[in-house]
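First the structure, in the form of structure tokens, and then the observations on it.
Presenting chain A:
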Amino acid sequence: MLSSKTIRLGTTTAVLFTILSFAGEYTFAEQRPERIASTHLCTDQLLMLLAEPERIVSLSYFASNPDMSMMAESARPYPVNHGLAEELVLQKPDLILTSQFGSPSILILKSLGYQVLSVPVALTLEDIRENIQTVADAIGVPDRGREVVRQFDFELNQVSAPFHEPRPKILIYEANGYTTGKRTLQSDILEMAGFNNLAVDLGISGNQYLPLEALVIHPLDALMTASDYEQNSLAYEVPNHPALRSAFENVPTVNIPGKIWICGTPFVSDALRLLTEFRIEVVQSVQ
Partner candidate 1 sequence: MSMLSVNNISVSRRGRIILSRLSFSVHQGQLIGLIGPNGAGKTTLLRALSGLQAVESGQVSFDGKMVDRQNRQEVARKVAYLEQNSRSYWPLSVENLVMLGRMPHLGQWQRPTATDWEIVHQTMQTCDVLQFARRPVTTLSGGEQARAMLARALATEPEILLADEPIAGLDPAHQLDVMDKLQELVAEGAGVVVVMHDLSIAARYCNRLTLLFEGKVTSEGDAATVLSAQNLMQCYGIDAHFGKMDDELFVIPRNRL
Partner candidate 2 sequence: MNVHTHKTTLSYRALMLVLTALTLIAFICSLSVGPAGIKTVDMLYALLSVEPSTAAVIVQEIRLPRALLGLLIGAALGLCGAAMQGYVRNPLAEPGLIGVSASAALGAVITIYFGLSAMYVWILPFGGMLGASIGVAVMMAIAGRESSALTLILAGVAVSTMAGALTSLALNLAPNPFSSLEIVFWLLGSLANRSFEHIWLAAPFILAGMALVLTLGRALDSLSLGEDTAATLGIDLRSVRLKIILGVTASVGAATAVAGAIGFVGLVVPHLIRPFVGHRPSRLLPASALGGAILLLFSDVAVRLISLGVELKLGVFTALIGTPIFLWLILRMRHQYV
């Protein structure tokens, strides 16, 4: 493992020929990592929320993509990585954050002795709280973690539905006719906003193709699309099938950009706010 001392030294000497110390006395838990890299969009955002900017050595190249990242602007000043082992070795991180489905470079870096934290994909709001605290503890800022979680809970409270009946039936219509059901962050948030996710009633779990017939049998109160882009791609076009058209006709529709909740970050409260407002509209239009 690299000690923080040699790393500070390393930044001032020639990058290529710094001798790394592989001293055995250093263990991760005892010393706070000072040079942190992230190779995954989701950990990029958690890291920016929690760490002091000078401790971030690089973020994945997705972090500054405004179509995918909620923090594209903030990410711009940081160096980027493409998940390549060689880049990361050059950046000399003493902690690398990644997701469960991170880049394969993580394994080679692990075997080279780098400290790696693999953060699971968040499927519930509780997962988000846990992930925030996990990252905060790992980078030695547990108090900052608790503060971010507290702030997150406060925002959720501010924007969640004040009443829970009636629960309009809603469906998420995604690119190429996919929908989102059980065991997803989206479903958790729809629930909290006072909606009833039709996909869950249909027994759909995760991201699955939408059965057209079921849709005709169960009429919708509301529809949610998930377009990230200003210009609609063909995949996102409102469906042309007659059965779908009649199901979607005159149904109030909201668009929640996918980037809000593709990652489990506190920004999902924005989605909750948009959905809570939308539900009030829907309930009023029904009455």
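Selection rule, in plain terms: all candidates are chains of the complex that A comes from, given by their letters.
Points worth noting:
By definition in this document, a residue touches a chain if its C-beta (ideal position, glycine included) is under 8 Å from a C-beta of that chain, and two chains touch if they have at least 3 such contacts; residues count from 1.
Keep in mind that what you see is a predicted model, and the values were worked out from it rather than measured.
The candidate from 1 or 2 that touches chain A somewhere in this complex is 2. Residue ranges of chain A in contact with candidate 2, taken from their complex: 10, 15-20, 22, 40, 61, 82-87, 89-90, 92, 99-108, 111-112, 118, 121, 184, 206-209, 262.
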